[in-house]
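A protein chain is absent from this complex, but the other protein chains hold their places.
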Amino acid sequence: MKSHETALRVRYAETDQMGVVYHANYVVWMEVGRVELCRALGVRYRDLEAEGGVNLAVVEVACRFAKPARYDDEVLVKAWIGVASPRLIEFHYEMREKESGVVLATGHTRHLFLNGEMKPAKLPEKWRPMFGIAD
Amino acid sequence: MKSHETALRVRYAETDQMGVVYHANYVVWMEVGRVELCRALGVRYRDLEAEGGVNLAVVEVACRFAKPARYDDEVLVKAWIGVASPRLIEFHYEMREKESGVVLATGHTRHLFLNGEMKPAKLPEKWRPMFGIAD
Amino acid sequence: MKSHETALRVRYAETDQMGVVYHANYVVWMEVGRVELCRALGVRYRDLEAEGGVNLAVVEVACRFAKPARYDDEVLVKAWIGVASPRLIEFHYEMREKESGVVLATGHTRHLFLNGEMKPAKLPEKWRPMFGIAD
Partner (left out) sequence: MKSHETALRVRYAETDQMGVVYHANYVVWMEVGRVELCRALGVRYRDLEAEGGVNLAVVEVACRFAKPARYDDEVLVKAWIGVASPRLIEFHYEMREKESGVVLATGHTRHLFLNGEMKPAKLPEKWRPMFGIAD
């Protein structure tokens, strides 16, 4: 499964009084990386919700912070798929400071496909090949 | 129309590297003050959406910042209703640091009632008296 | 004074349960547009703080919302300078949905230059020409 890299620039809003990025924002950056990975795989997440009727609900998130990102840094969010089945999918992430290449953080998220009533659902077959799901 | 005061404590997440609260968070605090004013008036905003089928869409926000709030400060958000009709409503806000009483910011928001399709709607009659709407 | 346009993509984190972008996020987008305008004018805001010893503290923000931005929309933030003096500066903004060109919101922010002790200061001369400040 290929990985995909997305660039973003640290916003002032994302810093805190320690002078670095507030840690919860890395979780938001994971979302940015995940969505752009999906797009690169041919899946517009917006369509998955609107046409496929499924949400990708986060059931687990973990992140290890190696070095703090700072205001105005350009950050590269590399994302790739780990486990994937019609019912659940796991994404992995590595975030680096673009200029130096230094790793800022690594992590993963685990998701269940849910329908509009927030009940477990199966990813419609149409989208499975894009995620590399065989079943 | 009476006013209502809500207390909140500044989160680390709300600060930025200037060492004070990032300005967009005052707009979120206005929401906190508005919702608690509504509750004090007998309107649970959640019910307005779920039962009344109307949203209170923000069409204008303005805020003047007098003195910066800091991490861990207790902030009092005073909110009251200005203009109110079945179609639109205006809320005013004053935010003060609790201990010193110093005014941090003042502002207002202007809202239109919208239905589920995001089209202008009238507030159902049931809720009008709580907002002091005569019509 | 020229204007500058910055593109950003709406994050899922920026939506709310109304199915559109939560209004306070437009204030964050103004920051994104302002910072990129500064960069286009030759001023890295990070340097202004680190080398110039001045912060650009927001003393006023106002925003009118015309049409809601939605998840995954590409948004263009156009920013330009209004009033500017060694002591204060005003930025104006227009946010549009890229594909349709529809205006989403307009607004402005007003800033004072403050020193490290959060006291009013004058923008060091070195940076004045970039902002079109004559004095």
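Each chain gets a letter, A, B and C, in the order it is written, and its residues are counted from 1.
Keep this in mind: contacts are C-beta pairs under 8 Å (C-beta built on N, C-alpha and C of every residue); 3 or more make two chains touch, one makes a residue touch a chain.
Fair warning: this is a prediction, and the values are worked out from it, not measured in the lab.
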{"item": "Displayed chains contacting the withheld chain", "value": "A, B, C"}
{"item": "Residue touching the undisplayed chain, where the options are A:Ala24, A:Val83 or A:Val102", "value": "A:Ala24"}
{"item": "Given C:Trp29, C:Tyr45 or C:Tyr71, the one touching the chain that is not displayed", "value": "C:Tyr71"}
{"item": "Selected residue (touches chain absent from view) among B:Asp16, B:Glu31, B:Glu60 or B:Glu97", "value": "B:Glu31"}
{"item": "Interface residues of subunit A (partner: the chain not displayed)", "value": "18, 20, 23-25, 27-28, 31, 55, 57-65, 68, 118"}
{"item": "Missing-partner contacts on subunit B, residue numbers", "value": "11-13, 28, 31-32, 35, 44-46, 71-72"}
{"item": "Interface residues of subunit C (partner: the chain not displayed)", "value": "12-13, 15-20, 22, 24, 71"}
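One rule holds in what follows: only the chains that are shown with their structure count from here on.
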{"item": "For subunit B paired with subunit C, centre-to-centre distance based on mean C-alpha positions, whole Å", "value": "23"}
{"item": "Rounded Å distance, subunit A centre to subunit B centre (Cα mean)", "value": "32"}
{"item": "Between subunit C and subunit A, distance of the C-alpha-averaged centres to the nearest whole Å", "value": "27"}
{"item": "Of all residues in subunit A, the ones touching two or more other chains", "value": "12-13, 71"}
